[in-house]
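What you see is the complex with one protein chain gone and the rest in place.
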Amino acid sequence: MNLAEKYLSIRRYSEQICEPLQTEDYVVQPVADVSPPKWHLGHTTWFFETFILKVFAPGYQVYHEDYNFVFNSYYETVGNRVIRTDRGNLSRPGVNEVYQYRSYVDEAMVRFLSNEVDAAVYELVVLGFNHEQQHQELLLTDIKFILGHNPLFPVYHAEKAESLNLSGGSKSLLTIAEGVYEIGYNGSDFCFDNELNRHKVYLNEFSISPVLVTNQDFITFIEDGGYQNFNYWHAEGWDWVNTNNITAPMYWHKLDGKWVNYTLQGLKEVDLNKALTHVSYYEAYAYSCWKGMRLPTEFEWEVAARSFNWGERWEWTESAYLPYPGFSKAPGAIGEYNGKFMVNQKVLRGASIATPEAHSRVTYRNFFHPHLRWQYTGIRLAK
Amino acid sequence: MNLAEKYLSIRRYSEQICEPLQTEDYVVQPVADVSPPKWHLGHTTWFFETFILKVFAPGYQVYHEDYNFVFNSYYETVGNRVIRTDRGNLSRPGVNEVYQYRSYVDEAMVRFLSNEVDAAVYELVVLGFNHEQQHQELLLTDIKFILGHNPLFPVYHAEKAESLNLSGGSKSLLTIAEGVYEIGYNGSDFCFDNELNRHKVYLNEFSISPVLVTNQDFITFIEDGGYQNFNYWHAEGWDWVNTNNITAPMYWHKLDGKWVNYTLQGLKEVDLNKALTHVSYYEAYAYSCWKGMRLPTEFEWEVAARSFNWGERWEWTESAYLPYPGFSKAPGAIGEYNGKFMVNQKVLRGASIATPEAHSRVTYRNFFHPHLRWQYTGIRLAK
Amino acid sequence: MNLAEKYLSIRRYSEQICEPLQTEDYVVQPVADVSPPKWHLGHTTWFFETFILKVFAPGYQVYHEDYNFVFNSYYETVGNRVIRTDRGNLSRPGVNEVYQYRSYVDEAMVRFLSNEVDAAVYELVVLGFNHEQQHQELLLTDIKFILGHNPLFPVYHAEKAESLNLSGGSKSLLTIAEGVYEIGYNGSDFCFDNELNRHKVYLNEFSISPVLVTNQDFITFIEDGGYQNFNYWHAEGWDWVNTNNITAPMYWHKLDGKWVNYTLQGLKEVDLNKALTHVSYYEAYAYSCWKGMRLPTEFEWEVAARSFNWGERWEWTESAYLPYPGFSKAPGAIGEYNGKFMVNQKVLRGASIATPEAHSRVTYRNFFHPHLRWQYTGIRLAK
Partner (left out) sequence: MNLAEKYLSIRRYSEQICEPLQTEDYVVQPVADVSPPKWHLGHTTWFFETFILKVFAPGYQVYHEDYNFVFNSYYETVGNRVIRTDRGNLSRPGVNEVYQYRSYVDEAMVRFLSNEVDAAVYELVVLGFNHEQQHQELLLTDIKFILGHNPLFPVYHAEKAESLNLSGGSKSLLTIAEGVYEIGYNGSDFCFDNELNRHKVYLNEFSISPVLVTNQDFITFIEDGGYQNFNYWHAEGWDWVNTNNITAPMYWHKLDGKWVNYTLQGLKEVDLNKALTHVSYYEAYAYSCWKGMRLPTEFEWEVAARSFNWGERWEWTESAYLPYPGFSKAPGAIGEYNGKFMVNQKVLRGASIATPEAHSRVTYRNFFHPHLRWQYTGIRLAK
């Protein structure tokens, strides 16, 4: 595949994710962290337009002057006055307009990529690919949130599975020896700036589970009163549980004495043997305490990962999201990509069933605030 | 027009209001007070289904069991768990489904109304008409809010005017003599329960303006520093101004030194001679103080109203929304219609350019919280 | 009593109210509506200093330049920066300093009042008396709140009663004939601006109870599920009940199956035959609905008041707090006294056991927001 073909293939996948949607599903934003699907489609397009076409494609005509703030920042001025435009309040541009915007930019990009590009531009294009792939995962989880919080519980796709059945096999803990290990990306393909600067860390001996916590495991925690016993929780986790009346993972409901959960296939009975998902870091930590174990650090995870299957759930680690030694931000707007989020967030490792193919690496550092759980998060225990 | 024809004519008008919309415009809810257009279309339909067809039409099959809570209350339980379903977060049922719901109920209603109905049912049907007409006014003002807070400022309709040009003519104050007057509805057509019990009130002599405050009048107030001088404001009005940085009526922006405002025809220069609109009670009161005058009470307004033109703006009065002597709630759910809102709201009298024809009466009591201004509100001064 | 003696007598009473306090009790502000006792003592002093001594007493030296903002407004600037100084966060000036401030101002006032004052000054002095008397009622209710929300439930005074036993006697409703009545103050002594402009109102025939609702009456409402049935409540009252988990009047606790309440004498069993107190307007309204009756308007109350005993509880009326015909604010800072609060508040009539002697009038218009209940409020029913 040449670069233009690669471009089109990635772009097409975003639209495929949206195929089952009705127009109305593209528009809503039920909570601040979930963006309307049409915003994702527009924002990823705006990225290519802004950082590549406007800068490097001679004679490129911007599609619509106002899209810069519709698909970029939250604030803009009309005259002297500031209007807050929350994404979920914007009915325009409509879905058709957004698809036309995509077509317009796609044509220009294909034309642009039909010529040789230099290394710096190539890097930006590949960053755009990875940026769009990140939003593809968010697209699917945001769609799940939108449909799964609708009282009609509409089906997204009758055959879309949310499990890889990796949890089978031996459950015996793996032991990793004490010593100095190398952490971080050192290949020659794309990676994000936060993975760079491969460096040494010293690890004590530790044990780690080759399998993820299952729904059945977690039901045992619930039934043992795990959500009611503050001893298992961080102080802030305990506040979160009580302020929000949390009694189960997201999407779970107890119906006539049975646990059901909303899935992309609609409301289904909870499958006991499948890998647990949609838990916050607070819940992952509480579960591990209750079990007398702990979560691995991201370094332990990266070292041990070649010894187990991963890729089904984003796995909460004990590590805070911090810069690697020697980390430095890229200059300009691209430099805002990662560094400015390096406080108050936890690292997740692995990948999930929503991660686009070829967008997972053993060194990939995903990160979210500890209370969030609308991603396909999961738990792996260590000791 | 027989009752079924009347029914269809009213129902059709709701849909005509929505004709200029794109599907996406039906879905969003930018602030709590503004409902998505598709919710209005569904809720008014649910009213006829719930209070007439389900009760009085033999063999009527409910269209969809879950619509009861989608189009009625905000809360519902799935199993033991409560889900809050804010109107603006619900992409489903979609716009087409809502129109199909309307068709289904309309057919059943027309069939039902083709037979004679008794007096009690007749009253409920007419209440349904008036209920839908109230929502027609909200539909238009909510649509204006949705489009007028979009940074693309889309045009609703190129020819829809928002003014009746009633403000011409003499501006001399009218004087009404002291004495006992009768207030409240005493005709034989429909009115709301809050207008009933015609009763006597004693009024001192007062003067009232035959014309509304114009945009030019209000710009003088702005330029005289009206929004910056706490002496003109209620304590709560002053808090409202400062907390929300209010410096002009809703929809007004100062662009290159000129006042422009969003209208149903798009962003336009403010027309100086037209009747001011989109001000809160707090602003109406402050303006009247600055002018050394006051707002009329709703009783003064009702007595004087035959001596001036009205119907262009909902006119804020000084009166709080309270029960008339002898007011009593209707039994059952219908009884929730008015009485439970009789605290912390101000009465507005008149009607506006958004009021459906034949839905305005000199005794009509509209009411809103004092900070709200997305309706076509205006100011008439008294002394 | 000459004016100076009257001054000292009123001033002394404020200090008597505080006699049972420990220094610490003077300082705290548990909720925004409750002010620290030392603030009341300072603020009433600041009133005489600012509006009388600084203006009319030649050569008067202000006690402390900074007290102007400590005892007046909430904001002040140090250089270019604004500091918010909530009353309950200020440990200084301390209680002794505040008493010294009072002595200093009292000496100056007595000196000033030993000479003849003209009519305008006399009016201001008398306004100062009434201002201090209003704060005396707040002092006592604020002290009750401070002590009654302390988990040690300290006794204020072992013999301070909170009831006048006016509720005995016939319970038969009084009937008042339809007609034109005069409302408002027309004597020659002091009254507030909001009572002025005696004017005519037209009243329909009505009935009113000669006695207040008792604790026993209200327990019947509670036991009948009154707090759980939305039919009795305003929509905003229902929200208030549910948001704040209201299940009884303020200060009531159910202990071992019995109702106890905090009183100025400490925690006591609820006395069933005494007049109910510490209910909000929302509760008063809900109770009246449950009873199939209603609250009187302030006009009905004023007309009927000579036919029953009052003065034990501030009685919620159905009336909103609005200006009388011809009401106008006094010029200058004194004009802020009443008018700027005339929105979103309900009128209470009568007086309470906390009202200083000679500070109650049949035309007195007290006013509070509908959710407040730390005053000695009560319920009288009408029909």
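To keep things simple, chains are lettered A, B and C as they appear, and every chain counts its residues starting from 1.
In this section, a residue touches a chain if its C-beta (ideal position, glycine included) is under 8 Å from a C-beta of that chain, and two chains touch if they have at least 3 such contacts.
For clarity, every value in this text was computed on a predicted model and none was experimentally measured.
> With touch as defined up top, name the shown chains that contact the chain not shown.
When the full complex is considered, the omitted chain touches A, C.
> Consider the whole complex, including the chain that is not shown, and state which of C:Y13, C:F56, C:F69 or C:Y104 touches that chain.
Candidates C:Y13, C:F56, C:F69 or C:Y104; residue touching the omitted chain: C:F69.
> In the full complex, which of A:H234, A:K254, A:K291 or A:R361 touches the chain missing from this view?
A:H234
> Of C:I146, C:L264 or C:A305, which residue touches the hidden chain?
Only one of C:I146, C:L264 or C:A305 touches the chain omitted from view, namely C:I146.
> Considering the whole complex rather than only what is displayed, give the residues of chain A touching the chain that is not shown.
Within chain A, the residues that touch the unshown chain are 180, 199-202, 204, 206, 233-238, 281-282, 285, 294, 318-320, 322-323, 325-326, 340-344, 346, 370.
> Can you name the residues of chain C that touch the chain not displayed here?
Counting only chain C, the missing chain is touched by 22-30, 38, 66, 69-70, 76, 78-81, 83, 85-86, 88-95, 146-147, 149-152, 154, 253-256, 260.
Here is the rule we go by: only the chains that are shown with their structure count from here on.
> Starting from the defined contact criterion, work out which chains touch chain A and chain B both, please.
none
> Whose Cα centre is nearest the centre of all Cα atoms in view?
So the chain nearest the centre of the shown protein is B.
> From the centre of chain B, which chain's CA centre is farthest?
It is A.
> Report the inter-centroid distance (CA atoms only) between chain A and chain B in whole Å.
Chain centres of chain A and chain B, defined by C-alpha means, are spaced 44 Å apart.
> When you check chain B against every other chain, which residues touch at least two of them?
None at all.
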